[in-house]
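One structure is given here, and the rest of the page talks about it.
As you look at this complex, bear in mind that one protein chain is not there, while each of the others sits in place.
Residue numbering begins at 1 within each chain, and the chains themselves are lettered A, B and C in the order written.
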Amino acid sequence: MNASYGIKSWLLTKDHKRIGLLYLATITLFFFLGGAFATLIRIELLTPQGDLVSSETYNKLFTMHGVVMIFFFLIPSIPATLGNFFLPMMIGARDLAFPKLNLLSWYLLVIGGLFALFAMLAGGVDTGWTFYTPYSTSYSNTWVIATAIGIFVAGFSSILTGLNFIITVHTMRAPGMTWFRMPLFVWAHYATSLIQVLGTPVLAVTIVLVFCERYFHIGIFDPALGGDPVLFQHLFWFYSHPAVYIMILPAMGVISELVSTFARKPVFGYGFVAFSSLAIAVLGFLVWGHHLFVSTQSVYAGLIFSFLSYFVAIPSAIKVFNWTATLYKGSISYATPMLYAFGFIGLFTIGGLTGLFVASLGIDVHVTDTYFVIAHFHYIMVGGAIMAYLGGMHYWWPKMTGRMYPEGWAKLSALVIFLGFNLTFFPQFILGYLGMPRRYHVYPPEFQVLHVLSTAGASVLAVGYVIPMVYFVWSLRYGAIAPANPWGASGLEWKTASPPPKHNFEETPIVTHGAYDYSHVIGEEVEVG
Amino acid sequence: MTGHVDSVKTYALVFAALICLTILTTGVAFIDLGPFSVVVALVIAVCKMLLVALFFMHVRYSTKLTKLVVSGGLLWLGILVLFTLADVVSRGWVGVPGR
Amino acid sequence: MANHAQAETLALREQFDTAEQQKDASTLGMWIFLITEVMFFGGMFLAYTVYRSKYPVTFAVASTSLNVYIGAFNTVVLLCSSFTMVLAVRAAQLGKRRAIVLFLILTLILGFMFLGIKAFEWNEKFQEHHIPGMANFHLEGVPIEQQGQAQLFFSLYFAMTGLHALHMVIGAGIVSCLAWWAHKGKYTAEYMTPVDVGGLYWHFVDIIWIFLFPLLYLIDRHLGKWVS
Partner (left out) sequence: MAPQVDHLLYYLLAVATFFTLLIFVAIFYFAIRYRRRSEKELPHAVHTGMALEIVWSVIPFGLTMIMFTWGADLYFRGSRPPDNALQIYVVGKQWMWKLQHMEGRREINELHVPLGRPVKLTMTSEDVIHSFFVPDFRMKQDVVPGRYSTLWFQPTKAGKYHLFCAEYCGTNHSRMIGWIYVMEPQDYQTWVSGGSGGGSLADAGGKLFESLACANCHHPDGSGRCPTLVGLFGRNVLLSTGHVVKADEAYIRESILQPNAKVVAGYQPIMPTFQGLVTEEGVVQLIEYVRSLNPKPVGAEGSGQMPALTPGVVPGSQRPRVGTAGPAPKER
């Protein structure tokens, strides 16, 4: 992997591991950019009057926070970094099926990101990340088109990554690596890729239509010409609801790996967990209308969408129960990745259960577009996806870099993040039910106490995110040298050196047993990191 | 390696069928069929699509996986269209605007 | 045979073990890509369906203003290009180098013919003031307050035929490259996946037009006549 050096060898690399690291650098940048926007939002909301920034600026802040976090951090986060790095290794392949396409995907994300950054530097965009028409097409005076192009281009990055993963899983598995011997991480990424491939093009065409409407003033969704703004919402959410699963499914894949490794037991109900990923991917496409319950969508359509939404609860519940059951009679280690996994299961449970609230028509009429929904999806996206991402980062950091991170600091930051997160977002559930609408720059004074609590939590959370950033960078130079398999894990990626050689394995591995068979690992020498 | 090679005659027949269907659908458009004009036009279009996909794109001799991918794609398009139409068509059934 | 084996190794990329694996990956990759294209065009087909069901009469009048004969002729041109394309793929399967080049060039010519006719049609729209978003937009036979709905039809018409034409241009680029490499003798009966995969793309673009033609030009012509 470190065969050659120099910027050119990185920018023209076709090695999936290096591309994964390029993604890692890119999305880390975007994460802290989005985090900076979030910080400003939380500081602004300390007081009800809106005295830090103007309303225009505030609206731009939450829009850019959403755009950056969703399209440039969460969507590529786990698949494009950890997935890129480990999916081929886990199935015993030398690389993805289309290495050049993989590099192209990274460039597309960067180009899309540059468009978005340009829009931000030029003055920002204020439509909300949802770009609802006719506000986005006819009324906003901000940089909608540049942002839209950025998202369009980044969308193709996502499509091509998904395509690459699907083909890789189908055609590149090592001898003996049957479908039901694949790690659940791979299953989860396969399901994610299906969503990326089937959903993202619809977002792309929606953006094209919004672009045409705004630039050429032709009215596809313009009510003045007889267009239907709710049609935009259908097209938008056809992608953007499944997009939530693009973010959370890979996280679930990571958690399956962590729970198994640190309980040193196969995941309970492997088949159920594997198929629940596919079920979530499929069902995720049938429920988008639950974002439209008060949009003037038909009552009957609302009924169907609400009903189907509850079906997503089943595979999600199956996963949570099976992870918990995996702990039963295990050998549970308290290594940092496992702490993140515990955090994930707890927070995802709360996020998932509050999802039942918003799927219920009667409750959703009240809580939609309030802080309740904000809290709900942050429990899934931050409490779920980011916890899993950090857990995965700690788990695979030794493999990616060949260095160990400092365990004490890592445990501390995991705790700080868990506490800070709950303090930030739990009050928002209450705020929402009390009626605090989202995207409000100024708000009635009775909501201030809860907002202050939330901001206090956000500061704790921010500290929690900076600590790993510091010690990860520190460990690159000063961390202990990592052995090949510091955790006693069973995946193929641990059967090669840390960091892995250019073609991953000295010779193509031949798989003879299912994933999570620890008798082969522990029977040999257990190395302790 | 080369897979199944169809004869030129097969391709020519398929091509002739496609041309005939094009002429047919154009001709039928000039006859007033009322609401069935949509049905006829779309049925002919689907036939043409099947001819192109099965013969020109070799789906007929492809693996099960390819067939699954093709039908899956069409199914997803169906989901997008049908669920949205479910809303558009049933708006106003309650008799109260916007509900 | 040695020659073939050499060609095979040359064409085999390092991440694959066998040529078979590489061919499967490429073919499946193109199919998955085509599915994304189905969903991409699907969004516009959906918008078209919704608006057509909302404004059937205006859409019928607008549809009647398009020239059916040109549309039908263009459909035939595109079908011919698909026919020559499939013959090119067949020639590649049989390893006939000159035939591949010949059929690919024929495909290219037919493709450009389609685009030329399309450009002629668009130009007509400009002269007839059927360009949505322009101040002078006017469609005869539609009352003033429904001109907006007529604009919707033409917005979708241009979006759909425009993106289709863009795909044709990309397809023409692919076919040109294939023809050049075929001329250089890069493809043999053992290694012809790029031609096969390029053919899939070309046929897919043809299928999109197979649906665009009836939807835009043909359906409900009588409803339109009856009103105007």
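Everything below uses one rule, namely that contacts are C-beta pairs under 8 Å (C-beta built on N, C-alpha and C of every residue); 3 or more make two chains touch, one makes a residue touch a chain.
A quick note: this is a predicted structure, and the numbers were derived from the prediction, not measured.
Among A:365, A:449 or A:473, only A:365 touches the chain left out of the display. Here the missing chain is touched by one residue of A:39, A:102, A:140 or A:277, and it is A:140. The hidden chain makes contact, of the residues A:94, A:214 or A:264, with A:264.
Chain C meets the missing chain through residues 54, 143-146. Although one chain is not drawn, its touching partners on chain A can still be listed: residues 50, 55-56, 59, 126-128, 130, 132, 134-135, 138-140, 223-224, 226, 229-230, 263-266, 268-272, 293-296, 299, 302-303, 306-307, 310, 313-314, 317-318, 320-322, 324-325, 327-334, 342, 345-346, 349-350, 353-354, 356-357, 359-366, 368-370, 433-435, 437-444, 488, 518-519, 522-523, 526, 528.
We take it that only the chains that are shown with their structure count from here on.
Across B-C and A-B, the chain pair carrying more C-beta contacts is B-C.
With centres defined as mean CA coordinates, chain B is found 36 Å away from chain A.
Multi-chain contact residues of chain B, defined as those touching 2 or more other chains: 65, 73, 76, 80, 84, 88-89. Of all residues in chain A, those touching 2 or more other chains are 170, 198, 202, 228, 231, 234-235, listed in ascending order. On chain A, the positions that touch chain B within their shared complex are 170, 198, 202, 228, 230-231, 234-235, 238, 285-286, 288-289, 292, 296-301, 304-305. In the complex of the two chains, the chain C residues touching chain B come out as 19-20, 23, 27-28, 31-32, 34-35, 38-39, 42-43, 45-46, 49-50, 53-54, 68, 72, 75-76, 79-80, 82-83, 85-87, 90, 93-94, 189-190, 192, 199-200, 203-204, 206-207, 210-211, 213-215, 217-222.
In the complex of the two chains, the chain B residues touching chain C come out as 1-3, 5-6, 8, 11-12, 15, 18-19, 22-23, 25-26, 29-30, 32-34, 37-38, 41-42, 44-45, 48-49, 52-53, 55-57, 65-66, 69-70, 72-74, 76-77, 80-81, 84-85, 88-89.
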